[in-house]
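If you scroll down you'll find the structure; I have some questions about it.
A single protein chain has been omitted from the complex, and every remaining protein chain is retained in its original position.
Letters A and B name the chains as they come in the text, with residue numbers starting at 1 for each one.
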Amino acid sequence: MAETATRSKSATSGSKGRRSGTRSGGNRVQQRQENTALASESPEALRDYFRQMSLVRRFEERAAQGYTQAKIGGYCHLNLGEEATVVGLMSALRRSDYLFTNYREHGYALAKGIEPGKVMAELYGRTTGTSKGLGGSMHMFDTEVGLLGGYGIVGGQIPLATGAALAIDYRGGDEVVLCQMGDGTTNIGAFHESMNIAALWNLPVVFVVVNNYLGMGTTVDMSSAESELYKRAVAYRMHGERVDGNDVVAVREAAGRLVEHARKTGQPAMLEAVSHRMKGHSVVDPAKYRSPEDAEAAREADPVAAFRSQLISAGVLDEDGAAEIERTVQADVDAAVAFADDSPHPDPATLFDYTYATPVANDSRRLPADPVF
Amino acid sequence: MTEIHMPRLSDTMEEGVISTWRKQVGDQINRGDVVADIETDKAVMEMEAYDDGVLEKILIGAGETVPIGVPIGIMGDGSGAAAAAGASGGDSDGSAAGSATTGSNPESDSPGSAATEPAAPRSAGSAESDAGPRERPKASPLARAVAREKGVDLSTVTGTGPGGRIIRVDIEAAAEAKTATESPQQSAAESHRAERSEPQQQNEDLEEIPLSNIRKVTARRLTESKQQAPHFYLTSAVDVTDLVSFRSDLNERLQASGGPKVSVNDLVVKACATALRANPSVNVSFRDEKLFQHKRVHLGVAVALDSGLVVPVIPDADRKSVSEIAAEGKEKVERARDGKLKPDEMSGSTFSVSNLGMFGIEEFSAVINPPEAAILAVGATREEVQVRDGEFAVRKMMRMTLSADHRAVDGAVGAVFMQQLTSLLQDPIRIIA
């Protein structure tokens, strides 16, 4: 009982009240900023967070542009507004730790350490992309940095991440799995089945819910009976807590603590990062369903701008230093676009190269107009 | 200068309408400003600027539709140089504007440009127009392939598969027949060399006769019958003295009224039909391990032709008069001789009668004509000395033998049928009753 109580207390401490209808993120941002001790991080680290957040911001803006230019196809979901969450989470992981994400993962790919050019090339569908152009926006992958996939089916990545943690446990490794998802995902069966399994088997996985209060156009209040999502962990006797996703240092601190705990004890945990989606669900979503106040709040909460001023006022960075970082990032993104644009398209002759890992007799290599015999 | 292109703003969008220009020529634009509203196939979207600058030229006006990627405006530093360069860019701008759907298509207005060269009229009397609608023979792909290979014309082949489908065996039979007709000696010789390697000399004593289709079908069906149907035989001797005189009387009267002559066989056929109606257990078929009861009585009358045996069918013989049976039988036999009997006039019989009496055959037993369950073999009528009421008497006697399929008909059932048939023939007035 004592343990359960501890968990409940820990969960409640992160709760700053749910308001029905409209979100109440603005208040939390201020509370967090007051509470955040920049001093807990080195100036170099803080500047690097800013650089990475700026990179994600600029990269995503260019991705949107590339989409409108029809250089990028399919769906294109952006991390705009979630830069603090993305960078905070990724900075808590070792390179050898594993990451599973949903389809809104360009920023995670960058922050986990993949070259921007490779990420952009994947968006452009080129052979130099993270998945050789076979995956696209939703399906980035890189074994070297431990990104074990962006996944397009809501909730599909959660059982996989749990299984990866099972493999770590099976072999006695010290890696940890971070499984990212959106708020809407906490209502799907795979979430609950996996939370149960992870807790039951003591698997080193941290489930991170990025709560931007919108699953496409459906709000958390419309979709979740318990809208304080971290509380769902309690049902699985799992530690759950909520953090201000607009505060990179707070996210870094919370994620780091849970990841290291998982590494040490094998115990899973759940972290809810409350943040904003600055734009539509995807590039092509005008987000007309949002109230002007909500949209305005999202713009005002811009984590990149906020962190920039925070660093300047704290003396970690001056205006020139910030501008210099922004110029570097702009150059990186321009180079990424140029790299993607110059990269070759996959040759249709390679169409059948990646259906099976083990070649198999009678594997069909028929093109649509080909006869079967 | 920077061209502003029609952006793609939906995953299914191919073209967009400029709903409104939010910026006018000369306006300063900052990155992120809304430049125009674009109507896609799904929604009206705001188009934001990706660069800073001044809108120098609007290439596509509000309300117009252009495909994605087409330049719709030009941004520059405000000097106007960009617009000038853009305008002198010539072709690309021109074609972009031309592709707006508001323009008319000059080609369609230009006289003589339409590709209206008259097509050459179809030559009169082309094969297609002359030939009437020809039914495509129903044949399996394998049969068609074998027919192509062996040069067999499908229209000359009778199909024996389901629904008359021509199947491989039909083509092979037709091809054999054809080969035999074309060079009988050679083919006979070859086949025997191949099969037996017999000396040439002996082969000259043997000549293969090409099988007619009738004979082939007969051979197959009767083999099947004799192999599959356990035959049993019941023979009766019938005193036809009264029948013969009855027939003479009948023919005299019919002749007087211009009707056809009736044969003894016609009377036998009618008597069989009547007896079958009274004994439905004989009017049956055994097929695929199942017994079927025929509800109608269709009599087959076996006729020997030069090309083989044919069995014209007289449908519903039990409901027809003797003279109708006689007329129908005569007409069908004549057409059978001319090869003009249709296949459906030779199928569907539920019982057959075969008569070899005209050849002086006293009695014989016939092979059942499947899927019938019985056949009656009728011999010649001869005068014999018989004992009648304890005295010798000369009577006209006829012997007939029923062959029956024991899977379908039991001995006693067949015997009762024969008893009734005999009784009818010996009291002929009941035949026409």
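Keep in mind that, in the parts below, a residue touches a chain if its C-beta (ideal position, glycine included) is under 8 Å from a C-beta of that chain, and two chains touch if they have at least 3 such contacts.
Heads up, the rule we're going with is that contacts and distances are computed from a predicted model.
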*For the complex's missing chain, which UniProt name, "Pyruvate dehydrogenase E1 component beta subunit", "Sulfonate ABC transporter ATP-binding protein", "MoaD/ThiS family protein" or "SDR family oxidoreductase"?*
"Pyruvate dehydrogenase E1 component beta subunit"
*asked:* What shown chains come into contact with the chain that's not displayed?
replied: A, B
*Sort through B:T160, B:S212 or B:Q386 and give me the one touching the missing partner chain.*
B:T160
*In the complete assembly, which of A:A167, A:M216, A:A235 or A:A338 touches the absent chain?*
A:A167
*Thinking of the whole complex, not just what is shown, which of A:L148, A:A255 or A:A336 touches the missing chain?*
A:L148
*asked:* List every residue of chain B that touches the chain not included in the displayed model.
replied: 140-145, 160-162, 165, 167-170, 220-221, 224, 288
*For chain A, residues in touch with the removed chain*: 98, 100, 129, 131-135, 139, 141-143, 148-149, 151, 153, 156, 158-168, 170, 189-190, 193-194, 196-197, 200-201, 353-358, 360-364, 371-373
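Just so it is clear, only the chains that are shown with their structure count from here on.
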*Compute the distance, rounded to whole Å, between the mean C-alpha positions of chain A and chain B.*
66
_chain B residues within the chain A interface of the complex_ = 5, 7-11, 13, 40, 42-47, 50, 68-69
_Under the stated contact criterion, what part of chain A meets chain B in this complex?_
61, 65, 67-70, 74-75, 283-284, 286, 288
